[in-house]
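What follows is a single structure, written as C-alpha cells, with notes after it.
The complex appears here minus one protein chain, its other protein chains still in place.
Going by the order they are written in, the chains are A and B; count residues from 1 in each one.
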Amino acid sequence: MSEQTMNLKLKIWRQKDKNSKGQFVTYAMPGVSPDMSFLEMLDLLNLKLVRNGEEAVAFDHDCREGICGTCSMFINGRAHGPLKGITACQLHMRTFTDGETIVIEPWRAKAFPIIKDLVVDRSAFERIMQAGGFVSVRTGGAPDGNAIPISKAVADEAMDAAACIGCGACVAACKNGSAMLFVSAKVSQLALLPQGYAERKTRVEAMVAQMDAEGFGNCSNTYACEAECPKMISVEHIARLNREYVRAKLV
Amino acid sequence: MGKPTKFLTSSVGRKITLALSGFFLCSFLVVHLVINLFALKAKPDGTGAEMFTQYGDFMATHPIIRPLEWSLFAGFLLHAVLGIFLFIKNRQARPVRYDMNRPSENSTWTSRFAWLTGILVGAFLVVHINTFFIQSRFIQHRPMIDFIKEAFASPAYVTFYMVALVFLGYHLKHGLQSAFQTLGLRVGRYEKLIDAIGVVFWLLIPIGFAIIPLYFLFAY
Partner (left out) sequence: MTLNSKIPDGPIEKKWDNHRFNMKLVNPANKLKYHVVVVGTGLAGASAAASLAELGYQVTALCYHESPRRAHSIAAQGGINAPKNYPNDGDSIWRLFYDTVKGGDYRAREANVYRLAQVSNNIIDQCVAQGVPFAREYGGLLDNRSFGGAQVSRTFYARGQTGQQLLLGAYAALSRQIGLGNIKFYDRREMLDLVVIDGQARGIVARNMVTGKMESYLGDAVILATGGYGNVFFLSTNAMMCNATATWRAHKRGAFFGNPCFTQIHPTCIPLSSDHQSKLTLMSESLRNSGRIWVPKAKGDKRHPNDIPEEERDYYLERLYPSFGNLVPRDVASRRAKEMCDKGHGVGATGLAVYLDFSTTIKRLGKKWVEEQYGNLFDMYKQITGEDGYQQPMRIYPAVHYTMGGLWVDYNLMSTIPGLFVLGEANFSDHGANRLGASALMQGLADGYFVIPYTMGDYLASNKFSKVDTNHGAFKDVERDLDSMTKKLMSIKGKKPVDEIHKELGKIMWDKCGMGRNEARLKEALQEIPKLREEFWNNVTITGSADSFNQELEKAHRLADFLELGELMCHDALQREESCGGHFREEHQTEEGEAKRNDEKFAFVAAWEYKGAGNAATLHKEPLTFEYVKPSQRSYK
C-alpha cells in the first residue's frame, strides 16, 4: 500500500442531455490515493461536487468487478483506459502519475447517443440481440444436457466468444464505430454449438441486418476491437461471422 | 428472427465485394509484373525488347484481351467507388470525434489509413495510365518500350514511382490479409500461410515493379 497521494487534473465531457451541446470541464483532483480504483476516484470527485452544490458527473457503472459491462468511458484516448484486458472499473490509480491530466470522454458512436455526461444509450445492442442472438427453445422439453456430446475444444471456443460483456468498447475503439466484434461473438458462439445449428443461416442474416440498421460502421479489419476488448475476444470470431454470412447468402 | 437484407446492401456483403475485387486486382498485378519484367531484357543498343514488344502488341490488339481489359477497369472502378463509399459511411458512424484518441496503441496505421493509401495509389494510377496506356494506345502509337525508356530517364518521374510503390505496398499490406479476414479465411491454422502470401504481395511485388524504373534510370 502506498501512502503518497497524487494531484491530478480531470478533463471530463459534460453534457446535460441527448439534445444539448456538451463541452469539456476541467476539475482539479488533489489527494488521489494510488490504491483507489478509477471509479472510486470519480466517486470522490462527485462527493466534492455535491458538497459544493454542483451537479455530479453521471457515469454508468454497477458491478465494479469487470463482468457486468456497464462502465463505459474513454480514458486518455483509450476505451476503458490504458491497460489491456480490463474494464474501467478495474483500472486503479497507480496506473497514472502525479500531476497528470486525464481526459475522460463517453463512447462516441452514432449508434450510441449520449444520455448525459459519460452515459450513453447502448440499446442498439439490445435490438441486435432481439433480432437473432438466441436459440429458439421454449422452457421445458429440453433433452438431457448430456444428450449431445460437444467436444471440449468446441465448448471452450464457444465459451471464449460467450465471454463478451456487451460493454461496447469494440465500437468505441473502432475508427468506424463498427459493432462486428460484438455481433460476431454471439453469432460465433451459437454457430459453434450444435444447439445453435438449426438457425445459423437466419441468425447471421438477421443480426447483420439489425446491426446495419442501427448505424454502426463497417469493419475494416484494423483489429482495434480485439486490442481494446476487456475480455480479449478474438477477431477470429469476425472471420467466422463472415464465413457464416457467405454460407447463408451465397452457398 | 429479424428480416435479412440484400447481400449488396449489407455491410458484410459490401466488404466481401470489396475483398473480392481486391483479389481480382491483385491477380492483375501478378500478370502485369511478369510481363513488365521482360522489359528488363531490353539492352541500351535497342535490342532485347522483342519479347516485351510482342506481349505489348498482343495486349493492345488481340480481341480476346478487350473484355478482360474492360473488366479490369470495372474492377478498379468498383473497388475504388465502394472503398470511398464505405469510407464515407464509416465516418458517418462517428459524427463526433474523440478529443483525445490513441489509436496507435491498438492498431497499425496501414490498417487505419488503407483508405488514404488507396486514394494515393488511385491518383498514381491516373498518371501511370496516361503516361503509358493512353499515350501508346490512342495518341502516339509507338512501342511501349519507347515510353518506358523515356519516362524512366527522368529521376523525378522515377522518384514519383518509388513513392507510389511504397503506398501500394502499404495498401496491400493491410488489404490482402484484410480480404482474407473478410472472406472468413483468416483463421488460426492458416494465419501463417496468409501472412506469407501477404509478404509476397506487399513486399516482393512492389520491389519487382521498382526494379524496372531503377534499371532504366541507372543501368540503361
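Quick note on the criterion: contacts are C-beta pairs under 8 Å (C-beta built on N, C-alpha and C of every residue); 3 or more make two chains touch, one makes a residue touch a chain.
What you see is a predicted model, and the numbers here were worked out from it, not measured in a lab.
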Chains shown that the absent chain touches, full complex: A
Residue of B:Gly2, B:Pro103, B:Gly118 or B:Gly208 in touch with the missing chain, whole complex considered: B:Gly2
Footprint left on chain A by the chain that the document does not show: 1-2, 16-17, 33-37, 39-40, 43-44, 46-47, 49-51, 53-56, 58, 60-65, 67-70, 86, 90, 92, 94, 115-116, 119, 121-123, 125-126, 129-140, 142-146, 149-152, 155-156, 158-159, 162-163, 165-166, 189-190, 193, 195-196
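By our rule, only the chains that are shown with their structure count from here on.
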Whole-Å gap between the CA centroids of chain A and chain B: 36
Interfacial residue positions of chain A with respect to chain B in the complex: 11, 13, 24, 74, 76-78, 82, 103, 105, 108-111, 130-132, 136, 173, 175-178, 199, 202-203, 205-212, 215-224, 227-228, 235-236, 238-246, 248-250
Contact footprint of chain A on chain B as seen in their complex: 1-5, 7, 10-16, 86, 89-90, 92-103, 105-108, 111-112, 114-115, 174, 177-178, 181-188
